[in-house]
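My questions all concern the structure below.
Entry: subunit A
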Amino acid sequence: MAWTTALPLAIVLSSLVPGLLIFALREDQHWQRTALNLAGVFTKLLLVALMLYGVSRGLVFHFSLPFLPDSELVFQGDALSLQFVGLSSLLWLATTIYAIGYLEDSPLRSRFFGYFSLCVSATVGLALAGNLVTFLLFYELLTLATFPLVVHRGTPEALRAGRVYLAYTLGGGTLLLMGVALLHSLTGSPDFMPGGYLAPLVESHPASLVMAFALLILGLGVKAALIPLHGWLPQAMVAPAPVSALLHAVAVVKAGAFGILRVVYDVYGIEPVQALYLDQPLLWLAASTIIYGSLKAMQQQDIKKRLAYSTVSQVSYITLGVALIGPLAAIGALVHLVHQGLMKVTLFFCAGNFAETLGVHRIQEMNGIGRRMPLTMAAFTIAALGMIGAPPIAGFISKWYLGLGALQVDHAWVLAVLVASGLLNAVYFLPLIYRGWFAQPPDQWHHENRRWKKTRPGWRETHWMLLVPTLFTALLSLLAGIFAGTDISPLAWARLIVAREFGA
Partner candidate 1 sequence: MNLALISLALPLVTALLLMLFRSRGWVWVALASLLSLVSAAGALYEVVGGGRQLLYLGGWDSALAIRFQLTPVSGLLLAFTALIHLLVAIYAARSHHSQTRDSDYWPLSCLLHGSLAALWLSVDLFNWYVTLELLGLVAVAMITLAGPKAYGAALNYLTLSLGASLFYLLGVALMYGRYGVLDVLLLVELVEADNSTRTAMILMSLGLMLKAALWPLHQWLPAAHASAPTAVSALLSALVVKGPLFILWLLWSQVAPRELAAQAGPILAMAGILALVAGGWAALRTPYIKTLVAYSTVAQLGYALLALGLLLHWQIAELHVALWLFVLAHGLAKVSMFLAAGEMQATLGSRRVDSLKGATQTMPVAMFAFAVAGGSLIGLPPSGGFLAKWVLLQPLFLEPRHWPWAFGVMLGTLVTAAYVFRVVALAFDRARPMRPDYHPDPFAQWLAMLPALLVWSMALISEPLILWLTGVTD
Partner candidate 2 sequence: MSPVVFYLCVGAGLWVAGLHGLMVVRHPLRRILAINIMGSGVFMVMVALANRGTTVDPVLQALVVTGLVVAVSATAFALRLARAVLSLSPPPRSAKPHTIKPRPTQPHPTKPRPTRDSPIRNSPP
C-alpha cells in the first residue's frame, strides 16, 4: 500500500486506536491515559503536517474500501479536507491538555477521554470523507460519540440536555440519510469533485435535486445550528467546558458547516445551485440566523449561553459565504471556518477558567476579573475583539472577505447584515470586556477553587494546563490575522482551495 493511500486511514486511526485503548484503562491509571492521549495527539499532528506538505505539492491522497453496493468508503485528502483536519488536530491538542487539567480528580475520566478520542476520530473521518456515504457514516458516528460527552456529568440537567441533543441530531442525521439516499439512487456516490457532479441532472431531475438539497441542508443545518434547528446548542452548555469548547468550536458545528461547503461546492457545484435557485433561500436562512443569534446572545446572562448563541450566529457566516456564490465570499467562508474555531475555543477556555478558578458563571460576576486573572482576561479580550471584527485579529480578515464577496455579487444588503451583526457583537461583547477590566471587583469571589495552591494573578492565576491552551489559541487567533498575508496562514490556504476548486 503506497503511503499516499495509507495516510488518510492512519490519520483517522491515530485517535481511534488510543481512544479504544483508553476505554480499557482503569480510573487510577493516569499516566497511561495521559500518555495515550498525547501520543495520539502528536502522531496525528505529525501525519497531518505530512499530508499538508503533500497536498501543497499537488500529491493525491486516496483510500477506499468496499462498503455499500455502488459506493465505497473513501478517504480523500484534498485541500478543503485539510483545512478542517488541520484545525481539528491543532485544537485537539489544545483541548486535550485543557481537559486533562479541567477534569483532574473527576470521576470516569477513562470513559470521558475514550469518547473524546472517538469524537475527534469521527470529526477527522468526516473531514477526510471522499464521498457522501462516507460523510454520512462519520456524521452519525459523531452524534453517537458526542452524546456521552454531553451527558458526562450524569445530572438531571445533563440528561435533559442530552435528550434534546439526541432528538435534534438524530433527526438531522435521518434527514441527511434521506438526502444522500435520494442522490445515490440518481447518480450513485461518486467522489467529491471540485465543481460538483450533479450538473448533468439539472435538466432532467430538477424536483429530485431540489428535494435532495433541502433534505441535505436541513440535515446538516441541525449541526450547523441554522435556525430553527439550533435549539440543542444552548442546552448542551451543561457539558463540561472542554466539551463545549470542542463541540462548539471544532467538531459538531464545524461538521455541519463543512458539510454544507461540501454539498454546495463538491456535490452540486455553484452553477447548478444557482440554476435551481437554491442559493437565495440558503442566503436568507444564513442571514436570519446571524441576526437572530446575535439578538438572543444579547439577552443571555450566563457566559456560556451567551457564547453559545454567538456560535449560532458566527457559524452562519460560513453558510452565508457559501450562499453568496462567488470566489471572494468562498474565501471568506473557508477562512472563517478556521478563524472562528480559534477564537471561539479561546472564549470557551476563558469561560471555563473563570468558572473553575473563581466560580464565575454569570456576567454580573465578572466584575474586575481582569485584575485577578489578567492573562485569561487578555485572551478573552483578543478573542472577543476578533469576533467583533476588529483588526488585526483573525475575525477581521474573514469579515473583510465576506463583505467584499457580498459586493462582488451585488448583494449589498448582505453587507448591511454583516455590519449590523458586527455592531450587535460589539453590544454583547464589549460590556464583558469593560466589566472584566474596569469594573470594581467584589470583596470575595463567588467560589474560589480550593483544590489548587494559592493562585496569584499572572502565570499562577490558574492551573497551568488550563492557562497554556487558552493563551496558545489566543495567540494563534492574533497571528492568523497579523500574518494573513503570508503563505503559511489559513487565508493563504483558503485562497489555494478556492483557486483549485473554482479554477479561478
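The rule is short, and it goes like this: contacts are C-beta pairs under 8 Å (C-beta built on N, C-alpha and C of every residue); 3 or more make two chains touch, one makes a residue touch a chain; residues count from 1.
In picking the candidates, the idea was that all candidates are chains of the complex that A comes from, given by their letters.
All values reported here derive from a predicted model rather than from experimental measurement.
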{"item": "Subunit A: touching candidate in this complex (1 or 2)", "value": "1"}
{"item": "Residues of subunit A that touch candidate 1 when the two form their complex", "value": "66-69, 73, 108, 111, 133, 136-137, 140-141, 144, 148, 151, 153-156, 159, 162-163, 166, 170-171, 173-175, 177-178, 181-182, 184-186, 207-208, 211"}
